[in-house]
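Structure in structure tokens, see below.
Note that one protein chain is taken out, while the other chains of the complex remain in position.
The first chain written gets the first letter, and so on, giving A, B and C; residue counts start at 1 in each chain.
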């Protein structure tokens, strides 16, 4: 764990802890909804990677943008979303952030600068770069962070947009969440050479950081965001992390591609919440009891939101052809 | 100019010279056909880059494969094609290599391992990699060279296939013909960072070489081909070169993107044929007269081929729906 | 005859062809040990090894391009495209390269490859994992397009596709992977361009593709109980299209509905309907009706998603309208 900046950071630290616990709790509930067959479709759990989303998003302003992935609940919570609208979305309800039209793979609190989760691996890399282009063209000072996985580094689109971002010095940060796997395949089987070196070859400054250390992630991001705001971007970050669950909630028997003891090691020894909790108590920023209370409150929140969402109503069937075009109320009318 | 290997290379050297002159002569005639409005459409001249195609193709066997580009006449000649079928193709005649269906941008002598010129920039990178995949899967020892321009390095496809080639150690050589421009734009305006470093980031050994020095190109290629045959590939070569003409034959007024004195400098001081001719005479491999005679013979050949092609017949209109599918004589019958 | 799932049928087809011809290989994401997310390829890597069941990085344009080059040089790749929605990513390599190489080379080069992918909504997978995009591919000369409607078709069409010297795209219905159907033990192939008449009828023709064949069958049952005799036809391949069988039926029944899970507008129903209209016009008592998926991105919410796709009840209702002459007033 990196050293504390100053005690005036107490609030920031507690908020980061809180946000990590909120993500974990959200995912536990989502998994439960799946297991009890109350959630339509499948979903990809962010559990284990919380320090990445939180460390990064806590370094951003509301006006800064992010693009997210199929594994997007963590980014959504970290960028400021509320449980109620998230669970409603997960269940396809009208009060969801996307009125139930997006679901888990497109969940986003757009008003907080989340430009959307994306079900096309690498699909949001252009979007993030374009968002940074807007900032530059219109003279705004916001920065965009593009989240994507190690698997997404295989998509050619990434190199196309990194080239343009580098040529035009766009305020975008490419954040590669390297959790060691893409679906059922280990990263070293699908990524030749070095991931950060690929960014460097385009003249982009690249960093590798321990993605389980929320303070390290946050500190690096703060630096890069500040520099990107000054026109020194783009940047590339590789965040070494791990997903606790299978690729998606249905990926239960996974020993053919990933050993159980490896999973245990990460959970026991590298859990971002446990590590940061220990740090907070050691530094006297919070007591164990404080943290337990916080967690209990979050769990209660989540339970209430789940209950609300389960009872909430589905969109009216007349919504089916709304929002195809902005200017046509019902596209098929 | 690199030092001569040994005098037993005399024949190889003269063949290389001859092939370079054949390309130049082919292009001069093609340009003339355009200027005299005898050629349908446009075409992209290879003049100035001859040492690249010849240096590389002379290091290959007939069984080795190449993929070519929109600027493909040079590759086609260098891989062994004959003037007659080439001019016929250029003019859309039935006796062309592609029965007139391909034209300049798809010209190829398929029987010599040319898998086709390609009008999609970067479009053949997958094809070349797949050809190398075949060699590996079927246990053949042929090597594939993928020709492409500096502009094509912006296409994401390149990074996707380099990744796979590197992971699977495929016998493919990516040959980037860096002629300083893509269409009407200088390379440094559209390529961030370093081109060879991009290959290296994927764990691919990369070389930069003077593309006007046919012996240097040939030597490097011989080495890499030999190693690729042994399973040490893939490799990446950046060949620094220059195109004398505009982007295509119609690109006449080009001072807004390229200075005339720059063009003059390359033609006067870096012409691959002039340089190699001087070397051959200096080393006593040929006299000026030998070279002049060779050139005259080639010019006569070309003139005859042009004449033949001009008089040759167009494909019968019934050919229009042939070759849509291999197993259907007339797709629309 | 034994019953096996569509998944097993595809698996058998691939295994048989890979045994028969060692130039056949499979390439795609998580095709080897994982056997794809739908587990369709389970066991193949054990028999054929990782040289012939090749796990790729997540690089659809890249491995599609690689397959084109491999096919041009002596192998027969089967490209595994995990979701039909990713076809957008491979369009250039499929349509600018694979589809045109034979033609552009004047017949000198062949591209014998298969793209196997899927279609179909109602899996709660939202707009980017639920599309039925076969119309895009069918529009491009040089590509053949097969739409198996059961395990039987899935096996027979796959074997034919692998032996075909042209690029073929096969769309499987992902909701049908676990559906069983009778499949012979003995080897068989289903020729391209031969429609299958699943049910004979005299009052109306229901032409259904892929997932919609079942829907048409069920609609025919509903109609039968009302005394309407519906003929059900599955074209099996849309390129080439067996016009003859479709026209024969249209001329017999004089009423036709074409049902498909692709978006209705600018989709395949317009083509099939137009060919029938053009060539059987004077035999028709009513316009050929089309029922595709709604022209909206596929919504996630079950409450919305389910109404975007034609149903047996919907098809039967349209049939009743056609029979009753209600269309006359509409037209």
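Following the convention adopted for this analysis, a contact is a pair of C-beta atoms (placed from the backbone, for glycine too) under 8 Å apart; a residue touches a chain by one contact, two chains touch by 3 or more.
These numbers come from a predicted model, not from an experiment.
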item	value
Displayed partners of the chain not shown (whole complex)	A, B, C
Residue among C:110, C:128 or C:253 that touches the chain left out of view	C:128
Selected residue (touches chain absent from view) among B:191, B:249 or B:302	B:191
Sole contact to the chain not displayed, among C:76, C:174 or C:263	C:263
Touch with the omitted chain, as defined above, among C:14, C:89 or C:232	C:89
Residue among C:123, C:199, C:283 or C:320 touching the omitted chain	C:283
Contacts of subunit C with the absent chain, listed as residue ranges	85-86, 88-89, 91-92, 94-96, 99-100, 103-104, 126-128, 135-136, 138-142, 238-239, 262-263, 265-271, 273-274, 277-284, 286-290, 294-297, 299, 327-328, 330-331
Those residues of subunit A which, in the complete complex, touch the missing chain	65, 67, 96-102, 106, 108, 110-111, 115-116, 118, 120, 123-135, 137-138, 144, 156-157, 160-161, 163-164, 167, 322-327, 331
Subunit B residues touching the omitted chain (full complex)	40-42, 92-93, 98-106, 118-123, 151-152, 154-156, 182-185, 189-191, 256-257, 314-315, 317, 319-321, 324, 331-332
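Definition applied: only the chains that are shown with their structure count from here on.
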item	value
Greatest separation from subunit B - chain, by CA centre	A
Computed distance of Cα centres, subunit C from subunit B, in Å	41
Separation of mean Cα positions, subunit C and subunit A [Å, integer]	36
Whole-Å separation of chain centres (CA-atom averages), subunit A against subunit B	46
Subunit C: positions in contact with at least two other chains	56-57, 59, 61-62
Per-residue overlap in subunit B, given as positions that touch at least 2 other chains	156-157, 160, 163, 167
